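Complex shown without one protein chain; remaining protein chains in place.
Here the chain labels run A, B and C in written order, and each chain numbers its own residues starting at 1.
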Amino acid sequence: MVPLSYYLVLSGFLFACGVTGFLIKRNIITIFMSIELMLNGVNLSFVAFAAQWHALAGQIFVFFVMVVAAAEAAVGLAIIIAVYRTRETLNIDQVNLLKL
Amino acid sequence: MLNLHLILFLAFGAVAVAGAVNLLAQTHPINSALSLIAVMAALAGEYLLLGAEFVAAVQVIVYAGAIMVLFVFTIMLLNAGVEERTQGSRVSVLLGIPGMLLGSILVAWVVLRHSGTEAVAVGSLPGDPKTIGQMLFHEFLLPFEITSVLILIAIMGAVVLASKPPSTPAAGLTREAE
Amino acid sequence: MTQNPYLWLIPVLPLAGATINGFLGHRSSKRAVTTVALTFSGLAFALALYIAATFSAADAPYGFTVAHWIRSGSFSVDFALYLDQLSLVMLLVVTGVGFLIHIYSVGYMWDDRSYYRFFAYLNLFMFFMLTLVLASNYLVMFIGWEGVGLASYLLIGFWFTKDSAASAGKKAFIVNRIGDFGFLIALFLIIQNYHSLDFTKVFAQVQPIAPEIAGAGLLTTIGILLMVGACGKSAQIPLYVWLPDAMEGPTPVSALIHAATMVTAGVYMVSRSHLIFERAPTALMVVAVIGTLTALFAATIGITQTDIKKVLAYSTISQLGYMFMACGVGAFSAGVFHLMTHAFFKGLLFLAAGSVIHAVGGEQDMRKMGGLRSYIPVTFGTMFIATLAIAGIPPFAGFWSKDEILWQAYSSDHGSWVFWLIGVVTAFITSFYMFRLLFMTFFGDYHGAQVDEHGHGTHVVGHDGHGEPHESPMVMLVPLMILALLSVVGGLVGIGNRFEHFLEPVFGSGAAAEATGEAASRGTELLLMGISVVIAFSGAILAWFLYISKPYLPQKIADRLNGLYEAVLNKYYVDEFYRRIFIKPLIDASTNILWQGVDRKIIDDTVNNAADGARHVSDEVRHMQSGNLRSYAGWIAAGSAALIAFMIWMGVR
Partner (left out) sequence: MPIWLYLLASVIKSAVVLGVLLTAVAYTVWLERKVVGRMQNRWGPTRVGPFGLLQPAADGIKFLFKEDLTPPHVYKPLYIAAPMIAVIFALTSIAVIPFGNAITIGGYSIPLQVTDVNTGLLLILGITSIGVYGVALAGWSSNNKYSLLGGLRASAQMVSYEISLGLSLVGVLIMSGSFSLRDIVMAQQGHFWGFIPRWNIFHGQFIGFFCYLMAAYAETNRIPFDLPEAETELVAGYHTEYSAMKFAMFFMAEYANMITVACLATLLFFGGWNGPIFGPPILQALLPVFWFAAKIFAFLFLYIWVRGTLPRFRYDQLMAFGWKFLLPLSLMNLIATAIAVAW
């Protein structure tokens, strides 16, 4: 028997790792993976809450999150490819033209 | 079985934590990707512990089997190398990291302060495909259909974005083609 | 009120014509445009005739509600039509004269490039004029009022490539706005006090009120404000200045809008509101004084004008003054009677003048005409009849109506011998300048051939201004002849006060006042009638003496009375006066205070300073937007941490 808070702390840790990855990573693809990590952390809390409250809707949400993640990955990676074609780099610090 | 449950939770959790930390520590994106796959597999285990066997299976098939393959594919396609340690953003370190830490601590404090003694039993909520399917096609029919539209748009967007521009051969393109 | 389901068709028919010609005309042939324009205006006339034929005094007034329009609390305005004897007269005049002028225009405008546009505008004018005439409340009337103003603006500026035409259109429009301002305030006052704009409802409330003999009350205010509106539309002092300039428009327009119909809208409106005016003697006096002064004033200017259309324009103003004088002395039916006969003979005069201009190839200066009698006999004949009519020679139409007005001015309760005297003097002047026009144009020798290069009316394109003067085509002559006939017999309906009795259900009380004094002053009436006939003939004889017998005399007289002549020739410098007193200060004030002061300093500077401030702030803040995605993530992380802290602090667990 594992308390719910354990799951939540694990989920929060994964999410925090995702945020940290977004903050410190320079490679666009890795940053993208950090986002996936955050989504996974959230999914864990969804499933844990679903089990805690006996509400299957929590698991349904996970599917929706997965679908969104898949769509996001498809579009995002396509964007990355397009960026790489024009900028010849994957370093996010060098993709910074969108400013005044 | 009490201890076994906790042990399994800790084991999968350890793998997930190790994978997440490794994701941050690695400098090569492919290592980060493999770490992430490990995290996802570990999370699939956690889902099994929580009784969500269908979610676990889909987690492996969709996340590990499809999305991450896409990532690996992209890394291979673009021949991504070791990360450059450029110092492009002071804000992200000076503001973002403290912000992240503060937010995490606050949330953790709230969670731990309010967590009761209730524990989640193994398989306490049967997440079998049949029940989920019925729920998905009754109560969540509209969101489900909308996500189908979303994914269709995403497919088209990906095709348009990643397709080669017809007449202007980009520099990166010639390298792929060799 | 009897429902008459055909009523709405009358205005709608010309509107249909305007719509068809306006949207499809540029692609259709002239023949098709002609067919559409004539069909719809002709149908409107036919329908008006039908309605007149089935009109019965017992059933009047007729009404028809087209649609509910404004519903606001207890206040409501319907888009409703209303037909009584007064509207019927106006209806027949507008559709009849309008239809004749449509026919005439086919010949006159045939060679114009924007043929379809002309007819679209003309039909549009008909629509608005009929709306005005048939309105059952002041608001619908105001729509027609503004609509005819619009049509007038469009038609005056019909040849808008010419600067003078464009500015004449603007002048007409702006001067009319001043009048409309008064009209609108009058409407507001009516709404405020009577909570309705419907004629029947307002007048039902006005009916029991006693006349405001002592000083000026609400009704006086409303009446004077209505008169301000009428002054604008009907070109009375002080707002008459636009009408002479409006002669820049094509001649049929001058005939239809600026002589026969639109300019009489003011008279119609005052007559329609007669219940208000009858209870406000001060307002009535204002109307009479303005009318009388305008009549005299415009007539004197008419003496010196050399442009054939300008003479007619001033004549129109003068005759309108007569009508207002009639209204002002409470003889509304006499005013409306003169309105009708005036529509016939003044329409005819303008059309004939158009025919003359057409004949001499666009020339409008009478000094360059002369001797045209033998070249264009039909035009001469009809114009001669019209001149007789306007001069007040019996038994032509003008005699009856003018005599009626003069008699009423003398004998009515609100009248006085002063009005009569000025009226008679005006009649003399009228007779003089009209025969002057006739003699200068048709008698003597033709002066056109050697000078017509400098003619300023060359916009009637396609007419050869170099050849012999030639008679107009039949399509132009037939309306002339019909109108000439009407000018001869039109006055006969007034014999024995038949016209007045016809309008009695509308103007009721006026006839009663007349009946009391009738027996006593039969002799006076005949005497006055004789005086005015003599006056009319003497004016004609003076004109003959000066312009046929001794043609060198006018120049001598002009030299002798140099100052006065210059003043009259320059229309008493009224335009210049207005320019000095109103326009220039307005422009200066607008430039210096509104533009440079308010617009530049206050509004622009406020906006610019706000923009500058935003830019300065943004210049500092934009450094946050480094273009680096990780920085943005940092901001988001910090922001979400702050948000979480805020939520915990606020007690959201």
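Here, contacts are C-beta pairs under 8 Å (C-beta built on N, C-alpha and C of every residue); 3 or more make two chains touch, one makes a residue touch a chain.
These numbers were taken from a predicted model, which means no experiment stands behind them.
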{"item": "Chain not shown, its touching partners among those shown", "value": "B"}
{"item": "Per the touch definition above, residue among B:16, B:37 or B:136 touching the missing chain", "value": "B:37"}
{"item": "Which residue of B:64, B:100, B:136 or B:158 touches the chain not shown here", "value": "B:64"}
{"item": "Residues in chain B touching the chain absent from view", "value": "30, 34, 37, 53-54, 57-58, 60-61, 64-66, 69-70, 72-73, 75-77, 79, 128-129, 178"}
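Convention: only the chains that are shown with their structure count from here on.
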{"item": "Inter-chain centre distance, chain A versus chain C - centres from mean C-alpha coordinates, in Å", "value": "78"}
{"item": "Computed distance of Cα centres, chain C from chain B, in Å", "value": "82"}
{"item": "Where chain A and chain B are represented by their mean Cα positions, the distance between them in whole Å", "value": "5"}
{"item": "For chain B, residues that touch 2 or more chains besides their own", "value": "88-89, 92-93, 96-97, 100, 103, 107"}
{"item": "Two or more partner chains touched - positions in chain C", "value": "626, 628, 630, 633-634, 637"}
{"item": "Chain C residues within the chain B interface of the complex", "value": "626, 628, 630-631, 633-642, 644-645, 648, 653"}
{"item": "Touching residues on chain A, where the partner in the complex is chain B", "value": "1-10, 12-21, 23-27, 29-30, 32-34, 36-37, 40, 43-44, 47-48, 50-52, 54, 56-57, 59-60, 62-64, 66-75, 77-82, 84-86, 88, 90-94, 96"}
{"item": "Residues of chain A touching chain C in the complex", "value": "19, 22-24, 26, 31, 92-93, 95-100"}
